[in-house]
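Of the protein chains in this complex, all but one are displayed in their positions.
Order as written gives the chain letters A, B and C; numbering starts at 1 within each chain.
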Amino acid sequence: MTDLISMVVAKYNYWIYITLMMIGLYAIIAKNNLVKKIVGMNIFQTAIILFYVSISVKKGATIPILEHGHGPDAHHVVHAVDYINPLPHVLMLTAIVVGVATLGVALALAIRVYNNYNTLEEDKILAQIREK
Amino acid sequence: MKIIGLIITVTTGALLFYAAGDFPAWSDPASPASTYLSPHFIEKTMEETSVPNIVTAVLADYRGFDTMFETAVIFSAGVVCFFLLRISRREDEEPETRYYRHVLTGVTIQLKEGHEIPPSADFERIDSMWTPPDLIIKTGCRLLIPFVQLFALYVIAHGHHSPGGGFQGGVILGASVILFAISHDLRTAVRRMSEKLIGILCAAGVLIYAGTGALCLLLKLNFLDYSALAGVLHVDPITARSHGILIVEIGVGIAVLATMIWIYNNISSAGRYRQGL
Amino acid sequence: MIWPIDLAILTLVVVAAISALMVKDLLGASVLFGSYSFMMCLLWSIMGAVDVAFTEASVGAGVSTVLFVAAVFRTTRRTRD
Partner (left out) sequence: MSEQYPALLVVVPLLSALVVSVAGWVNKRLCFPIAVAALGVTAWSCVGLLLRVLDEGVIVYKLGGWTPPMGIAYYIDYLNSLVLPVVSIVALLNLIANKKGIEQQFPDKTGPFYTLYLLMVTGLLGIVVTGDAFNLYVLLEIAALTGYGLLAMGEERAPLATLNYLYMGTIGACFYLLGVGYLYIVTGSLNMVDIAGLLPPLYQSKAVLAAFIICMVGVWLKMAFFPLHAWLPNAYTYANSAASSLIAPLVTKVMVYVMIRLILTVFTPEFVFTTLAVSDAVVWLAVIAIVMGAVLALAERNLKKMLTYIVVAEVGYMVGGAWLGNRDGMTGAILHIVNDALMTLCVFMVVGNIVYKVKGYAFEDLQGLFRKMPFTMAALVIGAMSIIGVPPTCGFFSKWYLIVGAISAGHYGFMAALIFSSIVSVVLFFRVFEICYYEPFADHHGHDNHSGGMDEAPVSMVVPLLIVAVILIVVGLYTGDIVNHVIQFAIPEAMV
(Lines give C-alpha, C1' and ligand atoms only; values in the text may rest on other atoms or scores of the structure.)
Protein backbone atom coordinates (compact mmCIF):
# COMPACT_ATOMS: atom_id res chain seq x y z
CA MET A 1 0.00 0.00 0.00
CA THR A 2 2.75 2.44 0.90
CA ASP A 3 4.54 1.36 -2.28
CA LEU A 4 1.50 2.28 -4.29
CA ILE A 5 1.12 5.64 -2.58
CA SER A 6 4.78 6.48 -3.00
CA MET A 7 4.58 5.48 -6.66
CA VAL A 8 1.48 7.63 -7.16
CA VAL A 9 3.13 10.57 -5.47
CA ALA A 10 6.49 10.12 -7.15
CA LYS A 11 5.11 10.23 -10.68
CA TYR A 12 1.95 12.27 -10.32
CA ASN A 13 2.84 14.41 -13.32
CA TYR A 14 2.74 11.37 -15.52
CA TRP A 15 -0.68 10.38 -14.18
CA ILE A 16 -2.03 13.85 -14.88
CA TYR A 17 -0.69 13.81 -18.41
CA ILE A 18 -2.28 10.44 -19.09
CA THR A 19 -5.61 11.68 -17.68
CA LEU A 20 -5.54 14.80 -19.84
CA MET A 21 -4.59 12.82 -22.88
CA MET A 22 -7.45 10.42 -22.37
CA ILE A 23 -9.87 13.32 -21.91
CA GLY A 24 -8.70 14.72 -25.23
CA LEU A 25 -8.78 11.40 -27.03
CA TYR A 26 -12.28 10.66 -25.79
CA ALA A 27 -13.46 14.10 -26.94
CA ILE A 28 -12.04 13.62 -30.45
CA ILE A 29 -13.74 10.27 -30.87
CA ALA A 30 -17.01 10.71 -29.03
CA LYS A 31 -17.98 14.39 -29.26
CA ASN A 32 -20.50 15.32 -31.89
CA ASN A 33 -19.67 18.97 -32.40
CA LEU A 34 -16.80 19.69 -34.76
CA VAL A 35 -15.39 22.61 -32.75
CA LYS A 36 -15.56 20.55 -29.54
CA LYS A 37 -13.49 17.92 -31.29
CA ILE A 38 -10.93 20.57 -32.14
CA VAL A 39 -10.82 21.61 -28.46
CA GLY A 40 -10.28 17.94 -27.58
CA MET A 41 -7.51 17.69 -30.16
CA ASN A 42 -5.71 20.63 -28.60
CA ILE A 43 -6.03 19.20 -25.11
CA PHE A 44 -4.58 15.96 -26.48
CA GLN A 45 -1.61 17.81 -27.93
CA THR A 46 -0.90 19.88 -24.82
CA ALA A 47 -1.01 16.71 -22.72
CA ILE A 48 1.87 15.32 -24.75
CA ILE A 49 3.72 18.59 -24.30
CA LEU A 50 3.18 18.27 -20.54
CA PHE A 51 4.71 14.80 -20.73
CA TYR A 52 7.83 16.07 -22.48
CA VAL A 53 8.21 19.00 -20.10
CA SER A 54 7.93 16.56 -17.18
CA ILE A 55 10.84 14.57 -18.61
CA SER A 56 13.06 17.61 -18.48
CA VAL A 57 12.58 18.38 -14.77
CA LYS A 58 15.63 17.75 -12.61
CA LYS A 59 15.67 18.00 -8.84
CA GLY A 60 17.71 20.88 -7.50
CA ALA A 61 18.32 22.44 -10.90
CA THR A 62 17.42 25.83 -12.28
CA ILE A 63 16.10 27.13 -15.59
CA PRO A 64 18.27 26.45 -18.63
CA ILE A 65 19.76 29.92 -19.00
CA LEU A 66 23.39 30.14 -18.02
CA GLU A 67 24.29 32.60 -15.30
CA HIS A 68 27.25 34.89 -15.84
CA GLY A 69 26.76 34.55 -19.58
CA HIS A 70 28.99 37.47 -20.33
CA GLY A 71 31.21 39.61 -18.22
CA PRO A 72 34.27 39.05 -16.10
CA ASP A 73 33.70 35.42 -15.18
CA ALA A 74 32.14 34.31 -18.45
CA HIS A 75 34.29 31.24 -18.74
CA HIS A 76 33.71 29.58 -15.43
CA VAL A 77 32.89 25.90 -15.45
CA VAL A 78 29.24 24.94 -15.93
CA HIS A 79 27.92 21.81 -14.25
CA ALA A 80 25.18 19.89 -15.96
CA VAL A 81 23.43 19.03 -12.70
CA ASP A 82 22.71 22.71 -12.03
CA TYR A 83 20.50 23.25 -15.05
CA ILE A 84 17.31 21.63 -16.28
CA ASN A 85 17.51 19.47 -19.38
CA PRO A 86 16.91 21.92 -22.28
CA LEU A 87 16.33 19.44 -25.09
CA PRO A 88 12.65 18.59 -24.39
CA HIS A 89 11.90 22.31 -24.15
CA VAL A 90 13.24 22.81 -27.65
CA LEU A 91 11.19 19.93 -28.99
CA MET A 92 8.07 21.25 -27.32
CA LEU A 93 8.47 24.75 -28.71
CA THR A 94 8.23 23.09 -32.11
CA ALA A 95 5.27 20.99 -31.01
CA ILE A 96 3.36 24.05 -29.76
CA VAL A 97 3.87 25.75 -33.10
CA VAL A 98 2.68 22.67 -34.92
CA GLY A 99 -0.34 22.66 -32.59
CA VAL A 100 -1.38 26.20 -33.42
CA ALA A 101 -0.84 25.55 -37.14
CA THR A 102 -3.09 22.52 -36.98
CA LEU A 103 -5.63 24.55 -35.03
CA GLY A 104 -5.73 27.22 -37.72
CA VAL A 105 -6.25 24.69 -40.49
CA ALA A 106 -8.88 22.81 -38.50
CA LEU A 107 -10.87 25.97 -37.81
CA ALA A 108 -10.67 26.97 -41.47
CA LEU A 109 -12.05 23.57 -42.41
CA ALA A 110 -14.79 23.86 -39.79
CA ILE A 111 -15.86 27.19 -41.29
CA ARG A 112 -15.97 25.60 -44.74
CA VAL A 113 -18.11 22.77 -43.39
CA TYR A 114 -20.43 25.26 -41.71
CA ASN A 115 -20.81 27.21 -44.95
CA ASN A 116 -21.85 24.03 -46.73
CA TYR A 117 -24.28 22.57 -44.20
CA ASN A 118 -25.14 25.41 -41.85
CA THR A 119 -24.47 23.32 -38.78
CA LEU A 120 -21.50 22.02 -36.84
CA GLU A 121 -23.15 18.89 -35.44
CA GLU A 122 -21.73 15.84 -37.15
CA ASP A 123 -24.91 13.73 -36.98
CA LYS A 124 -27.01 16.48 -38.54
CA ILE A 125 -24.49 16.88 -41.36
CA LEU A 126 -24.52 13.15 -42.01
CA ALA A 127 -28.32 13.20 -42.05
CA GLN A 128 -28.21 16.01 -44.63
CA ILE A 129 -25.78 14.04 -46.78
CA ARG A 130 -27.99 10.96 -46.62
CA GLU A 131 -31.05 12.92 -47.72
CA LYS A 132 -29.41 13.99 -50.97
CA MET B 1 -19.71 6.20 -30.78
CA LYS B 2 -19.55 7.05 -27.07
CA ILE B 3 -18.98 3.41 -26.13
CA ILE B 4 -16.33 2.88 -28.81
CA GLY B 5 -14.61 6.04 -27.66
CA LEU B 6 -14.69 4.86 -24.07
CA ILE B 7 -13.23 1.48 -24.98
CA ILE B 8 -10.41 3.00 -27.04
CA THR B 9 -9.67 5.58 -24.37
CA VAL B 10 -9.57 3.05 -21.55
CA THR B 11 -7.35 0.65 -23.52
CA THR B 12 -4.87 3.36 -24.46
CA GLY B 13 -4.91 4.74 -20.93
CA ALA B 14 -4.28 1.32 -19.46
CA LEU B 15 -1.31 0.80 -21.80
CA LEU B 16 0.16 4.15 -20.85
CA PHE B 17 -0.36 3.58 -17.13
CA TYR B 18 1.27 0.19 -17.48
CA ALA B 19 4.27 1.64 -19.28
CA ALA B 20 4.72 4.56 -16.90
CA GLY B 21 5.67 2.07 -14.19
CA ASP B 22 9.04 1.54 -15.88
CA PHE B 23 9.92 5.20 -16.18
CA PRO B 24 12.79 6.56 -14.19
CA ALA B 25 11.49 8.42 -11.13
CA TRP B 26 10.20 11.88 -11.83
CA SER B 27 12.76 14.71 -11.59
CA ASP B 28 15.59 12.24 -11.08
CA PRO B 29 18.93 13.84 -12.04
CA ALA B 30 20.32 10.40 -12.92
CA SER B 31 17.67 9.50 -15.51
CA PRO B 32 18.96 8.70 -19.04
CA ALA B 33 17.27 11.78 -20.47
CA SER B 34 19.26 14.03 -18.15
CA THR B 35 22.58 12.27 -18.44
CA TYR B 36 22.96 11.29 -22.08
CA LEU B 37 22.70 14.30 -24.41
CA SER B 38 21.73 17.24 -22.28
CA PRO B 39 25.00 17.60 -20.30
CA HIS B 40 26.77 18.27 -23.57
CA PHE B 41 24.31 21.03 -24.43
CA ILE B 42 24.47 22.58 -20.98
CA GLU B 43 28.24 22.51 -20.64
CA LYS B 44 29.35 23.23 -24.18
CA THR B 45 26.78 25.71 -25.48
CA MET B 46 28.68 28.72 -24.22
CA GLU B 47 31.95 27.57 -25.79
CA GLU B 48 30.45 26.48 -29.08
CA THR B 49 27.88 29.16 -29.77
CA SER B 50 28.36 31.87 -27.09
CA VAL B 51 24.62 32.00 -26.34
CA PRO B 52 23.69 31.86 -22.63
CA ASN B 53 20.09 30.77 -23.24
CA ILE B 54 20.62 27.10 -23.95
CA VAL B 55 17.11 26.65 -25.32
CA THR B 56 17.70 29.30 -27.97
CA ALA B 57 21.05 27.81 -28.87
CA VAL B 58 19.71 24.29 -29.24
CA LEU B 59 16.58 25.52 -30.99
CA ALA B 60 18.27 27.61 -33.63
CA ASP B 61 21.63 25.95 -33.97
CA TYR B 62 22.03 22.34 -32.84
CA ARG B 63 18.52 21.52 -33.97
CA GLY B 64 18.11 24.46 -36.32
CA PHE B 65 16.88 22.18 -39.06
CA ASP B 66 13.80 21.28 -36.99
CA THR B 67 13.11 24.92 -36.40
CA MET B 68 13.34 25.73 -40.09
CA PHE B 69 10.61 23.19 -40.74
CA GLU B 70 8.64 24.48 -37.79
CA THR B 71 8.62 27.84 -39.54
CA ALA B 72 7.64 26.09 -42.74
CA VAL B 73 4.76 24.41 -40.88
CA ILE B 74 3.40 27.74 -39.71
CA PHE B 75 3.87 29.17 -43.21
CA SER B 76 1.98 26.30 -44.75
CA ALA B 77 -0.82 26.77 -42.20
CA GLY B 78 -1.13 30.37 -43.36
CA VAL B 79 -1.21 29.34 -47.01
CA VAL B 80 -3.74 26.60 -46.29
CA CYS B 81 -6.08 29.01 -44.48
CA PHE B 82 -5.84 31.42 -47.38
CA PHE B 83 -6.29 28.67 -49.92
CA LEU B 84 -9.33 27.22 -48.19
CA LEU B 85 -11.19 30.32 -47.10
CA ARG B 86 -10.31 33.32 -49.20
CA ILE B 87 -13.13 34.14 -51.56
CA SER B 88 -11.74 35.61 -54.74
CA ARG B 89 -13.16 38.82 -56.05
CA ARG B 90 -14.69 36.96 -58.98
CA GLU B 91 -16.82 34.69 -56.81
CA ASP B 92 -17.67 37.28 -54.19
CA GLU B 93 -20.78 39.15 -55.20
CA GLU B 94 -20.46 42.73 -54.01
CA PRO B 95 -23.59 43.99 -52.29
CA GLU B 96 -25.69 46.31 -54.43
CA THR B 97 -25.97 48.84 -51.64
CA ARG B 98 -22.80 50.23 -50.16
CA TYR B 99 -22.36 52.24 -46.99
CA TYR B 100 -19.81 54.92 -46.39
CA ARG B 101 -19.09 56.86 -43.26
CA HIS B 102 -17.75 60.37 -43.15
CA VAL B 103 -14.82 60.08 -40.79
CA LEU B 104 -14.99 63.52 -39.21
CA THR B 105 -18.71 63.87 -38.62
CA GLY B 106 -19.74 60.23 -38.44
CA VAL B 107 -22.50 60.71 -41.03
CA THR B 108 -23.35 57.48 -42.83
CA ILE B 109 -24.18 57.54 -46.52
CA GLN B 110 -26.02 54.80 -48.35
CA LEU B 111 -25.34 54.38 -52.06
CA LYS B 112 -27.64 52.17 -54.10
CA GLU B 113 -27.25 50.34 -57.41
CA GLY B 114 -23.53 49.76 -57.17
CA HIS B 115 -22.36 53.35 -56.97
CA GLU B 116 -19.00 53.92 -55.35
CA ILE B 117 -17.05 56.71 -53.72
CA PRO B 118 -13.39 56.75 -54.81
CA PRO B 119 -11.08 55.95 -51.90
CA SER B 120 -10.22 59.07 -49.92
CA ALA B 121 -9.27 60.09 -46.43
CA ASP B 122 -12.67 61.62 -45.73
CA PHE B 123 -14.85 58.59 -46.27
CA GLU B 124 -14.42 55.04 -45.09
CA ARG B 125 -16.29 52.05 -46.41
CA ILE B 126 -18.34 50.22 -43.77
CA ASP B 127 -20.67 47.20 -43.71
CA SER B 128 -24.38 47.13 -43.06
CA MET B 129 -23.76 45.47 -39.69
CA TRP B 130 -21.18 48.03 -38.69
CA THR B 131 -21.09 49.02 -35.03
CA PRO B 132 -19.02 52.01 -34.00
CA PRO B 133 -15.91 50.96 -32.08
CA ASP B 134 -16.11 51.92 -28.45
CA LEU B 135 -14.11 55.07 -27.74
CA ILE B 136 -12.54 53.78 -24.54
CA ILE B 137 -11.46 50.50 -26.07
CA LYS B 138 -10.19 52.20 -29.18
CA THR B 139 -8.10 54.74 -27.27
CA GLY B 140 -6.93 52.16 -24.76
CA CYS B 141 -5.74 49.84 -27.47
CA ARG B 142 -4.11 52.66 -29.35
CA LEU B 143 -2.12 53.44 -26.19
CA LEU B 144 -1.31 49.82 -25.53
CA ILE B 145 -0.23 48.64 -28.97
CA PRO B 146 3.10 50.52 -29.23
CA PHE B 147 4.20 49.14 -25.89
CA VAL B 148 3.19 45.62 -26.88
CA GLN B 149 5.21 45.96 -30.07
CA LEU B 150 8.18 47.36 -28.23
CA PHE B 151 8.07 44.43 -25.85
CA ALA B 152 7.87 42.04 -28.79
CA LEU B 153 10.96 43.54 -30.38
CA TYR B 154 12.76 43.22 -27.06
CA VAL B 155 11.74 39.56 -26.87
CA ILE B 156 13.12 38.87 -30.35
CA ALA B 157 16.34 40.79 -29.86
CA HIS B 158 17.02 39.56 -26.33
CA GLY B 159 16.29 35.89 -26.99
CA HIS B 160 19.96 35.04 -26.54
CA HIS B 161 19.95 36.08 -22.90
CA SER B 162 16.43 35.65 -21.60
CA PRO B 163 13.38 33.52 -22.31
CA GLY B 164 11.94 34.33 -25.68
CA GLY B 165 13.11 34.48 -29.21
CA GLY B 166 11.82 34.86 -32.70
CA PHE B 167 8.77 32.74 -32.28
CA GLN B 168 7.40 34.30 -29.11
CA GLY B 169 8.22 37.81 -30.29
CA GLY B 170 6.60 37.19 -33.64
CA VAL B 171 3.42 35.94 -31.99
CA ILE B 172 3.29 39.01 -29.75
CA LEU B 173 3.81 41.31 -32.73
CA GLY B 174 1.08 39.50 -34.59
CA ALA B 175 -1.16 39.70 -31.55
CA SER B 176 -0.69 43.47 -31.41
CA VAL B 177 -1.94 43.81 -34.99
CA ILE B 178 -4.81 41.44 -34.24
CA LEU B 179 -5.65 43.62 -31.22
CA PHE B 180 -5.77 46.57 -33.57
CA ALA B 181 -8.07 44.67 -35.92
CA ILE B 182 -10.38 43.74 -33.04
CA SER B 183 -10.51 47.17 -31.47
CA HIS B 184 -11.10 48.96 -34.79
CA ASP B 185 -12.32 46.75 -37.58
CA LEU B 186 -10.79 44.42 -40.12
CA ARG B 187 -11.07 46.86 -43.02
CA THR B 188 -8.91 49.41 -41.19
CA ALA B 189 -6.36 46.77 -40.28
CA VAL B 190 -6.18 45.44 -43.84
CA ARG B 191 -5.79 48.97 -45.14
CA ARG B 192 -2.75 49.38 -42.89
CA MET B 193 -1.29 46.01 -43.77
CA SER B 194 -2.49 44.74 -47.11
CA GLU B 195 -3.00 41.10 -47.92
CA LYS B 196 -0.26 41.09 -50.52
CA LEU B 197 2.23 42.50 -48.01
CA ILE B 198 1.28 39.82 -45.49
CA GLY B 199 1.61 37.06 -48.06
CA ILE B 200 5.03 38.24 -49.16
CA LEU B 201 6.27 38.81 -45.57
CA CYS B 202 5.22 35.29 -44.67
CA ALA B 203 7.33 33.80 -47.41
CA ALA B 204 10.14 36.29 -46.81
CA GLY B 205 10.49 35.23 -43.17
CA VAL B 206 10.96 31.58 -44.04
CA LEU B 207 13.16 32.63 -46.93
CA ILE B 208 15.49 34.47 -44.52
CA TYR B 209 15.84 31.28 -42.52
CA ALA B 210 16.26 28.86 -45.39
CA GLY B 211 18.33 31.40 -47.30
CA THR B 212 20.80 31.71 -44.42
CA GLY B 213 21.13 27.96 -44.50
CA ALA B 214 21.60 27.95 -48.24
CA LEU B 215 24.20 30.71 -47.94
CA CYS B 216 26.22 28.48 -45.62
CA LEU B 217 25.90 25.79 -48.26
CA LEU B 218 27.21 28.15 -50.93
CA LEU B 219 30.13 29.03 -48.64
CA LYS B 220 31.25 25.39 -48.87
CA LEU B 221 30.02 24.18 -45.51
CA ASN B 222 27.01 22.07 -44.63
CA PHE B 223 23.49 23.41 -44.69
CA LEU B 224 22.77 25.71 -41.70
CA ASP B 225 26.37 25.61 -40.46
CA TYR B 226 26.49 29.26 -39.40
CA SER B 227 30.22 29.24 -38.79
CA ALA B 228 30.49 29.58 -42.57
CA LEU B 229 29.21 33.13 -42.11
CA ALA B 230 32.38 34.10 -40.22
CA GLY B 231 34.03 35.31 -43.40
CA VAL B 232 31.04 37.36 -44.45
CA LEU B 233 30.45 38.95 -41.04
CA HIS B 234 34.16 39.38 -40.22
CA VAL B 235 33.96 37.66 -36.83
CA ASP B 236 35.29 34.42 -35.42
CA PRO B 237 33.27 31.25 -36.17
CA ILE B 238 31.76 31.06 -32.67
CA THR B 239 30.44 34.59 -32.71
CA ALA B 240 29.25 33.90 -36.25
CA ARG B 241 27.07 31.15 -34.83
CA SER B 242 25.58 33.60 -32.35
CA HIS B 243 24.90 36.11 -35.13
CA GLY B 244 23.51 33.40 -37.36
CA ILE B 245 21.05 32.49 -34.60
CA LEU B 246 19.95 36.12 -34.38
CA ILE B 247 19.39 36.32 -38.15
CA VAL B 248 17.25 33.21 -38.28
CA GLU B 249 15.32 34.35 -35.19
CA ILE B 250 14.43 37.54 -37.03
CA GLY B 251 13.30 35.43 -39.98
CA VAL B 252 11.13 33.32 -37.69
CA GLY B 253 9.71 36.48 -36.13
CA ILE B 254 8.69 37.95 -39.49
CA ALA B 255 7.16 34.71 -40.71
CA VAL B 256 5.18 34.15 -37.53
CA LEU B 257 4.01 37.75 -37.34
CA ALA B 258 2.65 37.67 -40.86
CA THR B 259 1.13 34.21 -40.60
CA MET B 260 -0.74 34.92 -37.38
CA ILE B 261 -2.34 37.99 -38.95
CA TRP B 262 -3.07 36.09 -42.15
CA ILE B 263 -4.80 33.24 -40.35
CA TYR B 264 -6.76 35.66 -38.19
CA ASN B 265 -7.88 37.75 -41.17
CA ASN B 266 -9.11 34.73 -43.07
CA ILE B 267 -10.85 33.04 -40.16
CA SER B 268 -12.47 36.10 -38.60
CA SER B 269 -14.01 37.23 -41.87
CA ALA B 270 -14.53 33.75 -43.35
CA GLY B 271 -12.42 34.83 -46.31
CA ARG B 272 -14.42 37.94 -47.25
CA TYR B 273 -12.14 40.51 -45.64
CA ARG B 274 -15.07 42.75 -44.77
CA GLN B 275 -15.80 43.21 -41.16
CA GLY B 276 -13.99 40.80 -38.94
CA LEU B 277 -15.02 40.34 -35.35
CA MET C 1 8.89 24.10 -6.38
CA ILE C 2 6.07 24.67 -3.92
CA TRP C 3 3.94 21.58 -3.90
CA PRO C 4 0.58 23.08 -2.77
CA ILE C 5 0.62 25.50 -5.70
CA ASP C 6 1.67 22.72 -8.03
CA LEU C 7 -1.14 20.50 -6.84
CA ALA C 8 -3.72 23.27 -7.05
CA ILE C 9 -2.74 24.09 -10.63
CA LEU C 10 -2.71 20.44 -11.66
CA THR C 11 -6.29 20.09 -10.40
CA LEU C 12 -7.31 23.31 -12.10
CA VAL C 13 -5.85 22.10 -15.39
CA VAL C 14 -7.96 18.97 -15.30
CA VAL C 15 -11.05 20.92 -14.22
CA ALA C 16 -10.56 23.47 -17.00
CA ALA C 17 -10.08 20.72 -19.58
CA ILE C 18 -13.21 18.85 -18.55
CA SER C 19 -15.34 21.96 -18.31
CA ALA C 20 -14.15 23.21 -21.71
CA LEU C 21 -15.50 20.00 -23.15
CA MET C 22 -18.69 19.88 -21.05
CA VAL C 23 -20.01 23.42 -21.40
CA LYS C 24 -22.88 23.74 -23.85
CA ASP C 25 -21.77 26.95 -25.47
CA LEU C 26 -18.90 27.15 -27.91
CA LEU C 27 -17.89 30.66 -26.93
CA GLY C 28 -17.68 29.52 -23.31
CA ALA C 29 -15.73 26.49 -24.43
CA SER C 30 -13.17 28.64 -26.21
CA VAL C 31 -12.75 30.92 -23.23
CA LEU C 32 -12.38 27.93 -20.92
CA PHE C 33 -9.86 26.50 -23.33
CA GLY C 34 -7.92 29.73 -23.04
CA SER C 35 -7.89 29.39 -19.27
CA TYR C 36 -6.80 25.77 -19.63
CA SER C 37 -3.87 26.90 -21.77
CA PHE C 38 -2.96 29.55 -19.24
CA MET C 39 -3.04 27.06 -16.37
CA MET C 40 -0.82 24.80 -18.44
CA CYS C 41 1.55 27.70 -18.98
CA LEU C 42 1.74 28.31 -15.22
CA LEU C 43 2.42 24.64 -14.66
CA TRP C 44 5.31 24.69 -17.08
CA SER C 45 6.83 27.78 -15.62
CA ILE C 46 6.71 26.05 -12.21
CA MET C 47 8.62 23.18 -13.78
CA GLY C 48 11.26 25.60 -15.04
CA ALA C 49 10.41 25.42 -18.72
CA VAL C 50 10.37 29.19 -19.13
CA ASP C 51 10.63 29.27 -22.92
CA VAL C 52 7.85 26.74 -23.35
CA ALA C 53 5.68 28.60 -20.85
CA PHE C 54 6.29 31.87 -22.64
CA THR C 55 5.32 30.33 -25.96
CA GLU C 56 2.23 28.73 -24.52
CA ALA C 57 1.17 32.02 -22.91
CA SER C 58 1.43 33.87 -26.19
CA VAL C 59 0.21 31.10 -28.49
CA GLY C 60 -2.11 28.88 -26.49
CA ALA C 61 -3.72 31.43 -24.22
CA GLY C 62 -3.41 34.32 -26.66
CA VAL C 63 -3.68 33.63 -30.36
CA SER C 64 -5.39 30.22 -30.18
CA THR C 65 -8.21 31.66 -28.10
CA VAL C 66 -8.63 34.56 -30.51
CA LEU C 67 -8.78 32.13 -33.41
CA PHE C 68 -11.37 30.04 -31.58
CA VAL C 69 -13.51 33.06 -30.82
CA ALA C 70 -13.20 34.26 -34.42
CA ALA C 71 -14.23 30.88 -35.77
CA VAL C 72 -17.15 30.60 -33.35
CA PHE C 73 -18.22 34.11 -34.33
CA ARG C 74 -18.23 33.07 -37.99
CA THR C 75 -20.16 29.85 -37.35
CA THR C 76 -22.44 29.32 -34.41
CA ARG C 77 -22.32 29.29 -30.63
CA ARG C 78 -24.91 26.62 -30.21
CA THR C 79 -24.02 23.04 -29.51
CA ARG C 80 -25.73 20.01 -28.08
CA ASP C 81 -22.77 18.53 -26.31
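One rule holds in what follows: a residue touches a chain if its C-beta (ideal position, glycine included) is under 8 Å from a C-beta of that chain, and two chains touch if they have at least 3 such contacts.
What you see is a predicted model; the values in this text were computed from it and never measured.
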{"item": "Chains in view touching the one left out", "value": "A, B"}
{"item": "Selected from B:210, B:257 or B:270 as touching the chain missing from the view", "value": "B:210"}
{"item": "Interface residues of chain B (partner: the chain not displayed)", "value": "15-16, 18-24, 31-38, 40-41, 61-66, 68-70, 72-73, 75-77, 79-80, 82-84, 86, 88, 90, 196, 199-200, 202-204, 206-207, 210-211, 213-214, 217, 221-227"}
{"item": "Positions on chain A where the hidden chain makes contact", "value": "21, 25, 28, 34, 37, 41, 44-45, 48, 51-52, 55, 87-88, 91, 94-95, 98, 101-102, 105-106, 109-110, 112-113, 116-117, 125, 129"}
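Definition applied: only the chains that are shown with their structure count from here on.
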{"item": "Separation of chain A from chain C, taking each centre as the mean of its C-alpha atoms, in whole Å", "value": "11"}
{"item": "Chain centre separation (chain B, chain C; CA means) in Å", "value": "19"}
{"item": "Chain A: positions in contact with at least two other chains", "value": "12-13, 19, 32, 54, 56-57, 61, 63-65, 88-89, 93, 97, 100, 104, 107, 111"}
{"item": "Touching two or more other chains - residues of chain B", "value": "53, 55, 59, 163, 167, 263, 267, 270"}
{"item": "Contacting residues of chain C [partner chain A, same complex]", "value": "10, 13-14, 17-18, 20-21, 26, 29-30, 33, 36-37, 40, 43-44, 47-52, 55-56, 59-60, 63-64, 67-68, 70-72, 74-76, 79-81"}
{"item": "Residues of chain B touching chain C in the complex", "value": "53, 55-56, 59, 163-165, 167-168, 171-172, 174-175, 178, 182, 260, 263-264, 267-270, 276-277"}
{"item": "Residue ranges of chain C touching chain B (in the complex, touch as defined)", "value": "50-51, 53-55, 58-59, 62-63, 66-67, 69-71, 73-74"}
